[in-house]
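Working notes, structure below.
Incomplete set of chains, arranged as in the complex.
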Amino acid sequence: MDNWETWLAGGLRILLITIIAVVVRFVVRRALTRLIARLNREDKDGKRRALRGGRLVNAERRRQRSEAIGSVLRSTASVAILGTAALMVLSQLGIQLGPLVASAGIIGVAIGFGARNLVTDVLSGMFMLLEDQYGVGDTIDAGEVTGVVLEIGLRVTTLRGEDGAIWYVRNGEIKRVGNLSQGWATAAVEVAVAPESDFATVRKLIATAGEEMSASAPWDEQLWEPVEVLGLESVSLESMVLKVKVKTPPNQAAPVERELRWRIKRALDAAGITQVDPPAVSLEKGD
Amino acid sequence: MDNWETWLAGGLRILLITIIAVVVRFVVRRALTRLIARLNREDKDGKRRALRGGRLVNAERRRQRSEAIGSVLRSTASVAILGTAALMVLSQLGIQLGPLVASAGIIGVAIGFGARNLVTDVLSGMFMLLEDQYGVGDTIDAGEVTGVVLEIGLRVTTLRGEDGAIWYVRNGEIKRVGNLSQGWATAAVEVAVAPESDFATVRKLIATAGEEMSASAPWDEQLWEPVEVLGLESVSLESMVLKVKVKTPPNQAAPVERELRWRIKRALDAAGITQVDPPAVSLEKGD
């Protein structure tokens, strides 16, 4: 009778374990689903993107990706919860799980030390995706490499560098990312003229050149604000340096700088003002 | 009868566990609420902010944020306390929790190694928020990137860099922060003249130029103190360098420097004093 009672109690416990496992699994999965959904909903509003001037093209692709991550997380949770419950049932049946737990622990620690980078990479990748820091096609500055994003994986991000080579960067190694396709870019040109030149004339010539540029196609779309002459960057025996700045669309700073440089040169040449060498090292901080 | 007693003792223990859990949960939650409240109250006085010359605009937004953090902390504490109590009840019911604890431990350690950065990021973010080191709209120097804060998240801070690109910086990577929108900025101009120029004249010319500048709009609001001529920075065969310094509002150093440079040049030109090249490398420490 004692025996029978023991068996009964054992059976009840196994039942209890099973019920709790099923409930916990259900709760955890739903929580994960909601978390992903909320992250997506937040994004639907597009507030953040708008704030950062980003493109909305990636919305659908991103939704799919976050679904995929959600699915992976849900499967992982199911395996962990049901596996643990199975072990608890075995334990209830009187099977000694010591060796199992011990070998799992040893493997876990052994791998844990070496795989630290791997887990870091994957966690970083997951957050990068969910936070939507950059999308395929964006130009990013990932610290060691700058280029166009070809593919965002959980472990590595693939970029095409400026010279055309393909770069594979581990996500965990990316400590800060600059998304050069969001926001705007700044074209800046320094103009060095002789110190005896008339400052006001030079300023006006440059301003006029800038206005003409922003009036003529295709540059009218490349200049998001009027060209601004910032003022005197440095003065020395042989030169006086002015800085000119203008806001451009992302990735358009270099061509705008070249055109602007060319137009300023033409304007100054026409007015008989020669550009000179800037001082070797500017001793004063510019903006 | 022995059986009956065992069951009774078991029941009493379960009751005891439940009561203690509820009490502990209540105490912990109230402690968290008070901690957050005290952090907010301290801030209401605005002492620290005033000390640092910060803006008070963020007060309400910050209160909301700290409420949110408090809510997250309270939920986490509830889950941890009640979950532990549930496990203790199960244990009291005779269910062997060894496998559960073991698998939780293995997962915990395995993730722990890889997620270290994640926890560090979140903890850093939490403290940054509570300590109110910077707010949205402040210009900060975060070590690797300098720019205007767009968003302060628990894991990453989003900045718009000086050239317009968007930067995502992990909070844990920010070892020290310089808030360039609190306090003031310093505009400094070095003026190199021939060593045979009369020092007193040059000094007076510069001082006059500075006074005129601080008298004329819009510069009167940009100069928080009179322009100060610091003295002789270096002397060599071909040059004698004076340093000029003035306190400006945050982020206004560059335009003030340019204007000041221009006014000094005009004043010296009018007096027939030519500015020369400063020495390539100044051998002596300036301020």
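Lettered A and B in written order, each chain numbered from 1.
Just so we're on the same page, contacts are C-beta pairs under 8 Å (C-beta built on N, C-alpha and C of every residue); 3 or more make two chains touch, one makes a residue touch a chain.
In this text the structure is predicted, and so the values were computed from the model without any measurement.
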2 chains shown - copies of the sequence in the complete complex: 7
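Everything that follows uses one rule, which is that only the chains that are shown with their structure count from here on.
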Degree value of the rotation bringing chain A onto chain B, based on Cα positions, nearest 5: 50
Distance from the mean Cα position of chain B to that of chain A, given in whole angstrom: 21
Residues of chain B that touch chain A when the two form their complex: 90, 93-100, 102-107, 109-111, 113-118, 144-145, 150-151, 153, 155-156, 158, 160-170, 173, 188-190, 192, 253-255, 257-259, 261-262, 265-266, 274-278, 280, 282
Complex contacts: residues of chain A adjacent to chain B: 9, 13, 16-17, 20, 48, 51-54, 80, 83-84, 87-88, 90-92, 97, 101, 104-105, 108-109, 111-113, 115-120, 122-124, 127, 131, 133, 141, 172, 175-180, 182-186, 195, 199, 230-238, 240, 243, 247, 250, 253, 279-281, 283-287
